[in-house]
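See below for the structure under consideration.
Of the protein chains in this complex, one is absent; all others appear in place.
Just so it is clear, A, B and C label the chains in written order, and each chain counts residues from 1 on its own.
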Amino acid sequence: MRPARTFASDNNAGAHPAVLRAVERANRGHVVGYGDDPYTERAKRTFRKHFGDAEVFFVFNGTAANCLGLQALTQPHHAVLCSDAAHIYTDECGAPERFLGCKLIPVPNDAGKLTVDAVARRVRGLGDQHHVQPKVLSITQSTEMGTVYTPEEVRALARFAHSKGMKLHMDGARIANAASRLGLTLRQATRDLGVDVLSFGGTKNGLLGGEAVVFFDRAAARDFKFLRKQGMQLASKMRFVAAQLDALLSGGLWKRNAAHANRMAKLLEREATAAGVEIVYPVQANGVFARVPKRLIPKLQARSFFYVWDEDAGIVRWMCSFDTTPSDIRRFVARLK
Amino acid sequence: MRPARTFASDNNAGAHPAVLRAVERANRGHVVGYGDDPYTERAKRTFRKHFGDAEVFFVFNGTAANCLGLQALTQPHHAVLCSDAAHIYTDECGAPERFLGCKLIPVPNDAGKLTVDAVARRVRGLGDQHHVQPKVLSITQSTEMGTVYTPEEVRALARFAHSKGMKLHMDGARIANAASRLGLTLRQATRDLGVDVLSFGGTKNGLLGGEAVVFFDRAAARDFKFLRKQGMQLASKMRFVAAQLDALLSGGLWKRNAAHANRMAKLLEREATAAGVEIVYPVQANGVFARVPKRLIPKLQARSFFYVWDEDAGIVRWMCSFDTTPSDIRRFVARLK
Amino acid sequence: MRPARTFASDNNAGAHPAVLRAVERANRGHVVGYGDDPYTERAKRTFRKHFGDAEVFFVFNGTAANCLGLQALTQPHHAVLCSDAAHIYTDECGAPERFLGCKLIPVPNDAGKLTVDAVARRVRGLGDQHHVQPKVLSITQSTEMGTVYTPEEVRALARFAHSKGMKLHMDGARIANAASRLGLTLRQATRDLGVDVLSFGGTKNGLLGGEAVVFFDRAAARDFKFLRKQGMQLASKMRFVAAQLDALLSGGLWKRNAAHANRMAKLLEREATAAGVEIVYPVQANGVFARVPKRLIPKLQARSFFYVWDEDAGIVRWMCSFDTTPSDIRRFVARLK
Partner (left out) sequence: MRPARTFASDNNAGAHPAVLRAVERANRGHVVGYGDDPYTERAKRTFRKHFGDAEVFFVFNGTAANCLGLQALTQPHHAVLCSDAAHIYTDECGAPERFLGCKLIPVPNDAGKLTVDAVARRVRGLGDQHHVQPKVLSITQSTEMGTVYTPEEVRALARFAHSKGMKLHMDGARIANAASRLGLTLRQATRDLGVDVLSFGGTKNGLLGGEAVVFFDRAAARDFKFLRKQGMQLASKMRFVAAQLDALLSGGLWKRNAAHANRMAKLLEREATAAGVEIVYPVQANGVFARVPKRLIPKLQARSFFYVWDEDAGIVRWMCSFDTTPSDIRRFVARLK
């Protein structure tokens, strides 16, 4: 098996060597299970260095981070407002509805982003027993279309949500890419903008697998340990999840990985544009969305697999990873031509 | 951090070095996510070598393996019958009820085991709309008390379940220990005895983390990929879970690890008995349950942590792992004296 | 208390005298509870006279008829496609999501109706584990906007649904109004057009309260008695629900009530139009939707309450009932002027 690097997804990459080394280092002797171990404690401290005084919980994957974080904020008669292209709305096989019991209300997006105006039009029926009650606004940063909300945009959405008694949830599967793009610390890119609960993504940024739910609204975390266990997301050998996330947040690995992936996306944008390919969304993180003649798509996929984003419009998605190289890009674009 | 080995739980051990090496070997280049990769394919083939033609799905942990496997067999108006000491009944924070929507009907156990008679008394109200309908019998092998069902016992329970239109689910978090004890292959210890769906445990037998749901009743697996995704248990970098399970089942590692842990438990039983400690359940797998004067428990725990199994009765649980050594045992028993 | 008749809703009307008499007649001696009584048996026979050989279950209200009927057709990883103005989508406080665990996928409507084209665009991701699987198409007849699907339209939607392995559910809270409008029997208006499961509405057509779930797809009804009980919708004194529905379907009461309400709506349309009011949807059943200057709405509501349908557009809804009189309408329109 000698698979090459593709542009299919940042989760098609493997793990960064430093992450593997951290797992090996954690593999010594016995420690208590389920998170009462020194590795998990250290990883939580590392998170607090970055995010300030927050409650931090580790889970296996992004769907769980989103669903459990949202569950902590909702009752079944509530509603979660999100982009109609949000991962939670389109790509989690209904896990949020199933697990929260809530309705997700889709809000039209603009290149992946929501605006206060678009959200406000969906906040309806407050206090009316026939209607689900809007309780959480969930945004994705960076977005599913590879764009990045500005700090002002996030702050405005947070302000709006809070003014309606709602909480702001951020699906940060790629928050590292966004923070890097914005030149902000992780705290500045989340908590300081008004985010209440963050799904912090690790898997797409170089881990074997592991995500964190970070509660800036600490009251919402009160029963979360039960929600996680009942939600089938409590690792018995927690140290191996924690050690990965600790490695990512220690020594700036999160930022180097994300910045590199972002740079590669800009390079891919430039090269593809030069090759005559139309790029359809601003390239602000590690994803590049391009319009490609439909008949060519299968041929290109056969050589180096990637996903079609919008079949009707002939838009495809190319993702860059921490391990994408300039020569990967040049080879890929050469085929495009 | 230099934690020693304890007898608290087989999940307090780390990962076997061969498992870590398998993860490293899988960390090459890009592969498609979510299980469409060669590592996952190979791991499935390895499972089929052991179990015959079965449907195999990998998940993160044992609670998920149990809940999702049971979900594939039930509708919310069904009931799952299980031991009143079953992990699914007592230690999963209500995840089965929450996730299946089903009632779990507790059946009194005998040293962890169920009998046909005890189960039969709980099969009631068939066809009556006021009553949940018994649909699954779930047994744990080896049991929560460290005992092992004989093949005849499992076969009798399977026969009874099937005669009532029920399925037999096996929580095999420690099936390797049971098969090793019984001198059976994994297939002989499960499928050949009438098991319909198996939670195959890896984490407690030397993995970083990873379990499998194995469907001998293939019809029940039809929609399982959706159940797993919606159940928040689909790993994007599936190869790293698959590679671990593949390593466990290749070259007999599963058996060596389990047999060693079982041998250590017998040694611990002998040494503890010799030291005057009463052992309360037959030691047939890797767990030893002992009666200890209550006032001594905290002192012993302070030196080498373990769990109290029954506070009122002063019964404690000691688990052996793949990496337990005879000198660990001697040191531990020396303190007991 | 001497409340007059309004145009707020057909459920603001009371019960038809014949229905009350039927309840009184059923109030004799003791009968077995939960539906094993002669009144319920007779009511089921009456349903079968109208609908042919179908499985019939009585429940308390329309939300339950919809949710339980849909539950009988779905698993939690499925999706229900429906109009974005469907009662199940907008007015049941998320009961379908909560109870089915499913996602409801909103389809843009045309004056309350769905088209095959609009539905087809939402049938996506078949077989893809990341996506909920479309399993039911739910339409409302007559629609929430007072329009009525033609037989051809329903048949085309049924054909499309079945061609995709989906079932056709009809929310028939006002199916009597639709059948009356179309000049069809109840069977011709439902089963013969390809409907698989029908929520048959009684409450809005002159009952104290009571609806039926009618399964033309009898296989889907197999476990429904358990779903109904677990769904908290099994009446112990079932005879009193059954007797009402029996009265409605016996002697043509359903049709007289519905036809009268429809005629009153046409009269209201004519009178309002004559008074210069713009009617915004075709009046095909018992509802009239009108555009009214926004500043006048509160004044009109104060005299005779009704609901605003679309606040931004200034559209209001006026419903006619089995007991609406021409003089009610004239008085109401007089105020409009």
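By our rule, contacts are C-beta pairs under 8 Å (C-beta built on N, C-alpha and C of every residue); 3 or more make two chains touch, one makes a residue touch a chain.
What you see is a predicted model, and the numbers here were worked out from it, not measured in a lab.
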Chains still shown that are in contact with the chain withheld from the display: A, B, C
Identified contact with the non-displayed chain, of C:L20, C:A118 or C:L336: C:L20
Residue of C:T74, C:T190 or C:T203 in touch with the missing chain, whole complex considered: C:T203
Options C:T74, C:Q230, C:N262 or C:Q284, residue touching the unrepresented chain: C:Q230
Contact set of chain C toward the excluded chain (per top definition): 1-6, 8-9, 11-15, 20, 23-24, 26-33, 37-39, 60-64, 67-68, 92-95, 98-99, 203-204, 208-209, 226, 229-237, 239-241, 305, 321
Footprint left on chain A by the chain that the document does not show: 34, 75-77, 129-130, 133, 223, 225-230, 234
Residues from chain B at the interface with the omitted partner, ascending: 76-77, 79, 90-94, 97-98, 101-104, 106, 129-132
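In this text, only the chains that are shown with their structure count from here on.
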Same or different residue numbers at the chain A/chain C copy interface, by half rule: same
Chain whose Cα mean lies nearest the overall Cα mean: A
Of all other chains, the one whose Cα centre sits farthest from chain B: C
Chain A-chain B separation of Cα centroids, rounded to whole Å: 33
Whole-Å gap between the CA centroids of chain B and chain C: 50
Inter-chain centre distance, chain A versus chain C - centres from mean C-alpha coordinates, in Å: 42
Residue list for chain B, restricted to those that touch at least two other chains: 226, 229-230, 234
